[in-house]
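Have a look at the structure that comes next, please.
Removed from the display is one protein chain of the complex; every other protein chain stays in position.
Chains here go by letter, A and B, matching the order in which they are written, and residues are numbered from 1 within each.
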Amino acid sequence: MFGAGGGTSSYTEVEETDVILLWGSNAREAHPIYFHHVLKGLDNGATMYAVDPRRTSSAKFADVWLGLNVGTDVAMANALGREIIAAGLENREFIAHSSQGFEAYKAHVEPYTLDYAEQITGVPAEAIREMAHAYATAETAQILWTLGITEHHNGVDNVKSLCNLALLTGHVGRWGSGLVPLRGQNNVQGGGDMGALPNKFPGFQDIGDPEAHAKFEAVYGMEINPNPGIHLTLMFEAMDEGKIKGAYIIGENPADSEADVDHARKLLSGLDILVVQDIFMTRTAELADVVLPSSVGWAECDGTVTSSERRVQRVRAAVPAPGECRHDHDIIGELARRLGVDWGNPTPEELWDELRGLSPLHQGMSWDRLEAEGGLQWPCPTIDHPGSPFLHGWLWEDDLGGRDPSPFSVTEHEGPKEQLTAEFPLRLTTGRALDSYNTGVQSGGFENPIRYGDALDINPVDAAELNIENGERVLVTSPRGSVEMDVRVQPDIPIGLTFTTFHFPDLVDINLITNDEWDRDSGTAEFKAASIRVEKLLGPRSEG
Amino acid sequence: MTILETKVALRINGEAVEVPAGTSIHKACESAGIDTPTLCWAENLTPVNVCRVCVVEVEGSRALVPSCARPAEEGMVVETDSERVRHSRKMVLEFLGSGVNLEQAPELHEWMQRYGAEPERYDQYEMPAVRMGDAPKIQDNLFIRDYDQCVLCYKCVSACGDDAQHSFAIAVSGRGFGARISTEYDTPLPDSACVYCGNCIGVCPTGAIQFKTEFDLRAADDWRPDDQDVTRTICSYCGVGCNLELHTQDEKIIKVTSPSDHSVTNGHLCIKGRFGWQYVQPDEPPLNA
Partner (left out) sequence: MADLYISEDTADAAEIAAVDAALGGRFVVLHESERLVRAGTAKRHGHRHLLLPALHALQNAKGWISPGGLNHVCEALQVPPAEAYGVATFYEMFRVEEPGHAGDVTHVCVDAACQIAGSAEKIAELKASGGNVHESPCLGQCEKAPAIFVQGVAGPDSVPADSEPLQFHQQGDSSLRLLKRIGVVDATSLDSYREQGGYEAMEAAVAMGAEAVCTAVADSGLSGRGGAAFPTGIKWRAVAAEQGRPKHVVANCDESEPGTFKDRFVMENDPFSLIEALTVAGFATGAENGWIYIRGEYPLATARLENAIAQCREAGLLGGNAAGSGHPFDIELRRGAGAYICGEETALFASLEGFRGEPRSKPPFPTTHGLFQEPTAINNPETLLNALDILLIGAEEYRSRGTERSPGTKLLCLSGQIAKPGVYEVEFGTTLDQVIDLAGGLTGNGELAAILMGGAAGSFVGPDALDMPLTLEDTRERETTLGSGVIMPFTTEIDMVDVLVRISAFFRNESCGQCVPCRVGTVRQNETMVQLQRTGSLTSERLALVDDIAQVMVDASICGLGHTAASAINSAIALGLVPGAARGSGES
């Protein structure tokens, strides 16, 4: 967003903001401690609009819940933009000074009238109007989102359409106003920071930038391939086309987590060589030719991770790794040695200092400072820089900090790739539950009273139509396959929509049926929208 | 974001002290190097000033003043060690000691000694009334509640409620000496609104709410604080970056807390961060190459 890969705001800002748009995020369960900050904001008088197909536990805290149809976020956002402009509530001074492409944006969103939006999203026009006015007229406002925005085939468009709203109203680059994508894992942000992106060096420096390229080659003491790599989803396509024959997978479980997972498993199995480095014997590890046991990053290793507020923080070893498990960087170093390059045995701090020398964003974050200051938020370019609570303050500077004005994006409503049909009449979307995490390899380790396993949430009306009762087992089928599941009849889920978590692939192999349509820019699959049918299972219950 | 700090000047035990406006008397005492005991105050909770251990004498105020909740004011004259203050602290500690099991609250024992509390002087004629005799509530494998050890400081209620978690699974019920921390109708915790964030454990000063791991180790007489380490790290369960304090004994994690002065968590965690660490040390490591 606005030229940097991170959320714009500090968590504490939401405590002081006036209007919150919680969009496609069930932070109450997926990011519980971030939601504590939201709750402080609500107690301090903020008004919250929750935009989500489901009335989630987060949405129940909202002043207004707008239950849009799955995959209609662009239409909703564009309608907000249109209404803000139509009502003359856009921040003209900010637009003139800090943005470009407004006229094109304005023309583009013109057809997205409130009535049109109601037709597409299913949300009453009046509520959309109210949200538009509240957001535009607020002194400070934040848009928070997570995978409900990104896990679509047009996830990047979704994000852009939200960024447009901030640009339109000036709700960015100021304390209390901003755009806050919450990260799903403790180091998604850090992975990006460190250059684990197909086209970036560490510190979000372009791989194609000759200056950066020369800098990294000088420090690494070797030639670096100037061509961008490919992201995970394209890797699977390349496997399919026979262009990738071997894979080295570190700490990822695609044999459970990929959409249309059956296809992914076949591809992984067909590789000439698969090396998996993990702390668990995951389903992916089971497919591997070589398994490299590693240690638990946050409890058995020293290092850093970066959070959703761009805060770099230290992880530390508290307990020894079991057996012959080794730290990831040890294993990688050893692998390099076997391949003929000796990197020595750098300590985590030495590795970090190398990064600081290469990434201006991290330059000022000495190991000592990270220890003493409870982490630091990038950019932190110098040793006396306090770190950056929020980004893009330059948008408000007279000379824009020497940058170009920020462009509006043009995004078109497309809707989910997979249409509802007579054969597959129900929409399936997926998400997290409070006590569990991803494919459950970690959270599966502890039992607790609030766990209910993966179940299909369905509206009472749909359940009645299908003659299904709460707790009953059903067959769920998408164009890609079928799974058996228990049903939870929930009044909080709209008619026509179903929902499940994905934490127990051993019990419910839900990604057999999720949709692997994916976003061409981000590579993220459309986990949030598949078409299914639900059938009553007759006869004895089979073990799932 | 720049806040201009106004200062207020006051006298504590005859010494001049200057603190930012809005600072509590308690904090002002701390800055002057005066140790003021408190049970119900915590860095990460709104003061409820119910324990009254932290009371001080403020010139012009008829009753003693709870130092945790009262902001320091310009010209205030505070005494923290007067006869009246010492008497009140002694009596409050004595009252608690006369009716509650304080075995697992070593700090309280220190204070009781400091102020000369004699809880045994109430023992006469089948009296005093005590708040003891209930079996510990063990309703799941994550934590236990032993209300014989509860001093009713309200901290768990605040942490479960609007100071942090907003689950409100527990509240104070009943009245007077019969008041208890309870779910509705004393419903077992698994059937309540509890989401097992364990933030109540994090703030309990007496061990009335504790990890099941700690409870079991204590029961086995194997709880050894001197052999324990605390390591600060970051939770792995989402991208928020919660600070964890891993408490270890014999190279095993035995409980998890969070620093109350950190801006991300303010000392509070969710169920995954608090309890989701078992996979690090399963009975049999799944990948023991």
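In the analysis below, a residue touches a chain if its C-beta (ideal position, glycine included) is under 8 Å from a C-beta of that chain, and two chains touch if they have at least 3 such contacts.
All of these numbers come straight from a predicted model, not from anything done at the bench.
*Asks:* Can you list the shown chains that the omitted chain is in contact with?
*Replies:* Its contacts among the visible chains are A, B.
*Asks:* In the whole complex, not just what's shown, which of B:Thr23, B:Thr80, B:Ser98 or B:Gln281 touches the removed chain?
*Replies:* Only one listed residue reaches the unshown chain, and that is B:Ser98.
*Asks:* Tell me which residue among B:Ile138, B:Ala193 or B:Val230 touches the hidden chain in the full complex.
*Replies:* Going through B:Ile138, B:Ala193 or B:Val230 one by one, B:Ala193 is the residue touching the chain not shown.
*Asks:* If I consider the whole complex, including the chain that's not displayed, which of B:Gln139, B:Ser182 or B:Gln281 touches that chain?
*Replies:* B:Ser182
*Asks:* Could you list which residues of chain A touch the chain missing from the display?
*Replies:* Interface residues of chain A facing the absent chain: 28, 42-43, 45, 47-48, 55, 57, 59-68, 122-124, 127, 494-495.
*Asks:* In the whole complex, what residues of chain B lie against the chain that is missing from view?
*Replies:* For chain B, the residues touching the absent chain are 49-53, 55, 63-64, 66, 69-70, 84, 87-88, 91-92, 95-96, 98-99, 121-122, 124-125, 127-129, 151-152, 161, 166-179, 182-185, 187, 191-193.
Here is the rule we go by: only the chains that are shown with their structure count from here on.
*Asks:* At what distance in angstrom does the C-alpha mean of chain B lie from that of chain A?
*Replies:* Taking the average C-alpha coordinate of chain A and of chain B, the gap between them is 36 Å.
*Asks:* In the complex formed with chain B, which residues of chain A make contact?
*Replies:* 10-12, 30-34, 36, 39, 43, 175, 182-189, 278-281, 285, 291, 293, 296-300, 305-309, 311, 313-320, 322-325, 374-375, 389, 434-437, 441-450
*Asks:* In their complex, what parts of chain B are in touch with chain A?
*Replies:* The touching residues are 1, 139-142, 162, 164-166, 189-190, 194-197, 229, 231-244, 246, 248, 251-253, 259, 262-266, 268-273, 275-282, 285-289.
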